[in-house]
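Of the protein chains in this complex, all but one are displayed in their positions.
Right, subunit A next:
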Amino acid sequence: MLAAIKRHTAQPCPPESALDPSGPPTAAAEPQWAAATVHGRSLYLPYQHPRTHSIPVAMIHFRSYFPHLLDQFTHFASHSASALAIPISRPVALPTQRSLWTVLKGPFAHKKKQENFERKVHKRAIKAWDADPQVVERWVKYLENHAMGGVGMRVIKWERAQVGIGKDRLDHVKGQIRIASATNADKVKKLGERIVREELGKEA
C-alpha cells in the first residue's frame, strides 16, 4: 500500500483564502472550497509543515503486534497533524521488542519435542513541534476518538509556563491561607484599601 504513495511529491496545503469561514457566504464559496480541497490527498505523504522554532510540544508512541496496522494509523495521524498545521516528524521506527517462549509440545513428558512461540511488539514514534497546546490537545482527542483496534497509543505532552510561575502559585496559595500568628500591618492596610475601592466602584 505504501509503495503507491509518491514520496517525492507532497501535496501543498490549499490556500487560506479558500478556507476562510469569516464573511457572508457567497455563491462561489462552495465550489471554491471543493476546488481547494485536495481529493485523494491521503494517497500522498502529508505536507510537512516547516518548524518555526523547533520547540518540542508532543511525542506520540504507537505500539502494535502488526506493522501494517501501525503504518495505517501513523499515516492517519500524520495527515491529521498536517491538516492542523502542526509541524511533525516522519513516523520513526523504534526497536522491535521480541518475546520468546519455548514450550513442550505434549501435555506430559517428551522434553526433546518443544516448540518456539514469539510475540513482536512493533513501535513507531511521531514528534510534534511548535504548535499551541490547544491545537495539540485537539489532535490528540481526534486520534483517541478514531483510535484503531490493535494499535496502542501513548502521548507525552510538554507545555510551557512563564518564568516565576512557582512563586506566583505560592503567593496565591499563601494569600488563600489565613496565618493566625502574625498579621502584617501592610497587608491589612492594602486589603482595606482594596475593599474601599471595590465598594466605591459598586456605588459608582
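Please note the rule applied: a residue touches a chain if its C-beta (ideal position, glycine included) is under 8 Å from a C-beta of that chain, and two chains touch if they have at least 3 such contacts; residues count from 1.
The definition used in the following text is that contacts and distances are computed from a predicted model.
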Legend entry - Undisplayed chain, where the name is taken from the UniProt record, one of "Vacuolar protein sorting-associated protein 35", "IBH1-like N-terminal domain-containing protein", "Ribosomal protein S14" or "TRUB2 synthase": "Ribosomal protein S14"
Inset, instruction - Among A:115, A:186 or A:203, choose the residue that contacts the chain missing from this document, as touch is defined above. - result: A:115
Legend entry - Absent-chain interface as seen on subunit A, which is shown: 65-66, 100-101, 103-107, 115-121
